[in-house]
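A single protein chain has been omitted from the complex, and every remaining protein chain is retained in its original position.
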Amino acid sequence: MARMKFLCDADRCIDCNACATACKNENEVPWGINRRRVVTINDGRPGERSVSMACMHCTDAPCASVCPVECIYPTEDGIVLHSKDVCIGCGYCFYACPFGAPQYPKVGNFGSRGKMDKCTYCAGGGGTEVSGSAEEYEKYGSNRFGEGKLPLCAEMCSTKSLLAGDGDIIAQIYKERVLKRGYGSGAWGWMTAYHEGIEV
Amino acid sequence: MLIRTSDRHRARRAFSPEPAAPAAGGTDRRTFLKRSGLAAGGLAVLGGLPLGAVRKADAGVPPPAGATLTTRKNICTHCSVGCSVIAEVANDVWIGQEPDYDSPINRGSHCCKGAAVRDDVLSQRRLRYPVKLVDGKWVQLTWEQAVNEIGDKLLEIREKSGPDSVYWLGSAKFTNEAAYLNRKLAALWGTNNSDHQARICHSTTVTGVANTWGYGAMTNSYNDIRNAKTILVMGGNPAEAHPVSLQHILEGKELNRANMIVVDPRMTRTAAHATEYVRVRPGTHIATIYSILWHIFQNGWEDKEFLSQRVYGLEEIRAQVAKWHPAECERVTGLPEAQVRHIAEVFSKEKPATLIWAMGQTQFTTGTANVRASCILLLATGNMGYAGAGANIFRGHTNVQGATDLGLDVTTLPLYYGLSEEAWRHWGRVWEIDYDWLRSRFADKTLMEGPGIPSTRWFDATLLPKEQVSQPDTLQAMFVMGHGVNTITRLPEAVRGIEKLEMLVVCDPYPTAWSVLSERKNGTYLLPACTSFEMDGSRTASNRSIQWGEQIVSPVFQSKNDYDTMYLFAKKFGFADKMFKNIKVENGAVLAEDILREINRGGWSTGYCGQSPERLKAHMKNQHKFDLVTMMAPKDDPDVGGEYYGLPWPCWGTPEFKHPGTPILYNTNLSVKEGGGTFRARFGVERVVKRKVMENGQEVEKEQHDNLLAEGSYSVGSEIKDGYPEFTLGVLKKLGWDKDLTPAELAVIQGINIRNPDLVSWAIDLSGGIQRVAIEHGCSPYGNGKARMIAWNLPDPVPVHREPIYTPRPDLVADYPTLPDARQFRVPNIGFTVQKTAIDNGIAKQFPLILSSGRLVEYEGGGEETRSNKWLAELKQEMFVEINPSDAAARGVVDGGWVWVTGAESQSKTRMKAIVTERVGKGVAWMPYHFAGWYEGADLRDRYPKGADPFVLGESVNTLTTYGFDPATGMQEPKATLCQIRSA
Partner (left out) sequence: MMHSGRFSMTRVANSLAVSLRGALFILAVMLVTMSGFAFAQKLNPDGSPNPDASHVSEQQLLKLLPRAEGRIDIPDTKAAVLIQPMGRTWDYFHEVLLHWGAAIVIVGTLALLALAYLVMGRLRIEGGRSGLKIVRFKAIERFSHWLTAVSFVVLGLTGLNITFGKLLLLPMIGPQAFSDLSQIAKYIHNFVSFAFVVGLVLIAVIFIKDNFPAKVDIEWVKKGGGFIKSKHAPAGRFNLGEKAVFWLSLGLGVAVSASGYLLLFPFSVTDIFGMQIAQVVHAVAAVLFVALIMAHIYIGTLGMEGAFEAMGSGEVDVNWAKEHHDQWLAQKLANEPHPIRGAATPAE
């Protein structure tokens, strides 16, 4: 069984934000919701590195664990999906998420932030809607995965920095890159997300 | 398994891609997997998945029931890399974008702009219908009313002030066909006041580079950088300006373990990935290059064989370089000797080495000289004319290369024919328009053959007294198609210019800053243009590859494509029948293919003759066949075998001649027929110079005849094993090759110059016969000359370091002043006076920070389109200035705080946020140039037509930029001026 993962090769990422707009475009994500984003470490200084980040679809996903209504769950492919019908917008998943992935549309007053929204790995939603239906699209966005395609953010990455696909294979690609070029700043977030790094 | 879980099995959408276009979606994921080759650096892959079991369908918005989903391919409109865009369309609505893994240029990749282009078409902020300003209010009108009112007024101005009082400002976002049509429109109107963004972009590159070796374009390609062992980026930030090019640069760098050296005032996103970063002071390019050359010559690292065979003028350069010993280098540039020596050694020894540049070299008063210095470095080290080397000049807009080629320029007709009578006669023959009629359209023959006013000076030509503008009257009307006003320096004066104009017409998908900057109350018309996604047409990427884009959806709202708009005006002006004589127009819809065919019929000089619409479309359909590195399709392929992707110009001869295009210019390792070439013999066969020589113990002045043709160097398969001049019928005759011409070809040639057909050259032979015969004998039609390091027709024949007009180092101006005042391009250039006055007034003390400007990845150009794109606008919501922590601390400026930035001219001031960062060095401030809609602290949002205001507005950097023009091209100087910053 393939285990889907994301890997951002920070030595390739140039903070072009293609992943961010590809995500918006593919899933019609509204203004203010940022399922994917690029953060630059050491901005403007030697050693500067940018990393594209979204839901990493963690192993033992902490968001799923803390969710008081258990609306978040991993699929057989390791993709962490959630049901917006069940979500109550409590915000706990954001506190638990090591990657700042959950987003809330902030409707209404006080703590009513609306249903949580996050990267679905372009695999539709975790609700009861029919896969690929307009209802599913409306609520969660695209279901590329069901069509045999990968998340558009990775597919459109300008420098092939952001890799998506089976964890073993993208880890292999990354390893070979590091061996070829002789350096690598590591698979960002892997230790936290998957309890494993990539040894080169 | 690809479905989520067995109990969550869902019916997949039963969607069959349109049968007519299988290649677009198709089975190529397998190819993609293969090509992504783990070994080759890798891509995102659906690894290990049983792909065969997956049924293809299309992601994105599910289309409405019953609608057919079609897939169309066009080219991203945002930079010159030329990324293919795959659009999914249902019911004439663009519902999704897919990666195009087949394109050898982008392999599915995009930057944020390319990944968001769908909203360029969907944007609710587009201008929806024609409007005009009536007493300060926008009033809707029909296209017919608009064309009539505008046309009448323009004809009135033509009558009153002459044709030169109307300025035709075109666009680098035009398709090739629209650019060509725009130039033709200006020609038939009777003026050379026809320009576009290349003026402020790479006009200096075109002039400087063409004056060195023949053509003013990128010599190699983005893909070819994969072959480089040393990548030197001087004056460019491709990570933000050309993000997808970084795919080639970084993969090449990784696979070759190449040196990647970035020389820039800012520690850019590109520099973050370099092996070495060198911080320089803006405006010291020539000094830096000469300092590098000093070490090269000192150590004998130059490529002596290359220099002796293919380069002219080395001695003058040696003399100039000798002045740039390490101490002088350090005094002017601040660079330490060891660092400069290191760059020199790497660049000359670890070959192939390529030099990449963009606006960091061009946008200076010394722009032309800057790029020539770069060429000199490449020539001296022999890094020219083969894979992995070359001048990789990154153009800016999607089709700035094509629009430049097609003559949206004040100095030339399409394809660099110039403005001479011969050029006019050539295009007259192509257009089948009588020369005398063309001549009658102009005020006089001098103006017909003299350069027009550059776009950087339009407001000077509007505001200056009549007698200072060398044409019958000052500018009265601007007809702007797709050009922001805020990308041109000295905005406060542009504002006054806008106010003085009798008429302003802006034909653009967006209202642009033209519509809001001034207090103008009447006489402004906005016409909604569609984007290139809503029309057919070709575009030329920076690497000279031409790609055909097909219309994705019909123009939205009431917008029109540029062809149809220009047709309407040509009709109004009464010359539509002449202008569209050989171009099919059906119900007011112009056929783009016919325009390209006309370009093919006249584009011999630059090899735009072989790229017929049919061939270009075949390339788009067969994208997957082209190699990633060489860009060549396998020779045995029946459709595009042996051809280079996009038939990069020059693609010689007629389309039937099947020239494969030229992926690398001046590459003698290939035969001309297969895309090779020599340096162009553009500057004559010999140069007569008077030199002092010792003769019989006496110094005498003697005339010497320097050979300008190559010596002992020639391209593979050349029957002439030495240099040779450009081909004419006369030359063919001398060689006895004229017998190879067909009778039909000969007849055409004789028709071109009845009195003396021997003078008919390869460039004006409409039959293509001369090119064909020369190439069949292995020769370049344009000859085999030397590249020249000394360009005797330019203001600085040998590049000389000159301080910017507003320099932070007044102490250096005595040694390195700017050129004296002069008249250029119909207006005065008083740079010398301005520089002197600034020093006399101690401007550098009042404005102690260098102000430079550049590009952000999210936005493009003046930014109106991208700031109206909801997915892009969200990413950068505020204009800002970057300031070094020490400068910020001294001024009490905090990160994220508001500041006032004041400029050295017009008492200019701007209000924006500060970003305190070490990205810029001490004493340097930097701003992006994509913002507009605020002016001197005031928000102008209310002035936009309702609903057409961009999401994000901000101050324009050009409110602060100052005087300074390159004498050879009229290029502005926004990369180095002075400013002061205080906390607001």
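Here the chain labels run A and B in written order, and each chain numbers its own residues starting at 1.
Just so it is clear, a contact is a pair of C-beta atoms (placed from the backbone, for glycine too) under 8 Å apart; a residue touches a chain by one contact, two chains touch by 3 or more.
Since the model is a prediction, treat every value here as computed from it, not as a measurement.
When the whole complex is considered, the residue among A:6, A:140 or A:188 that touches the unshown chain is A:188. From the set B:128, B:325, B:342 or B:891, the residue in touch with the chain omitted from the display is B:342, counting the whole complex. For the chain left out of this panel, the touching residue among A:2, A:55 or A:97 is A:97.
Although one chain is not shown, part of chain B still touches it, namely residues 271-278, 336, 338-339, 341-342, 874-877.
Think of the hidden chain as still there; on chain A it touches residues 10-11, 32, 34, 37-43, 45-51, 53, 62, 64-71, 73, 83, 85-92, 94-100, 110-113, 183, 185-186, 188-189, 191-192, 197.
One rule holds for everything that comes next: only the chains that are shown with their structure count from here on.
With centres defined as mean CA coordinates, chain B is found 37 Å away from chain A.
Only residues 1-6, 8, 10-13, 29, 38-39, 41-49, 51, 54-62, 96-97, 99, 107-116, 118-119, 239-240, 243-244, 246-247, 250-251, 253-255, 257, 267, 269-270, 272-273, 277, 857-858, 870-872, 874-875, 882, 917-920 of chain B touch chain A when the two sit together in their complex. Against chain B, in their complex, chain A makes its touches with residues 1-2, 11-12, 14-22, 24-26, 28, 31-32, 34, 43-46, 48-50, 75-77, 79, 81, 122-124, 130-134, 137, 142-150, 152, 154-160, 162-166, 168-170, 172-174, 176-177, 180-182.
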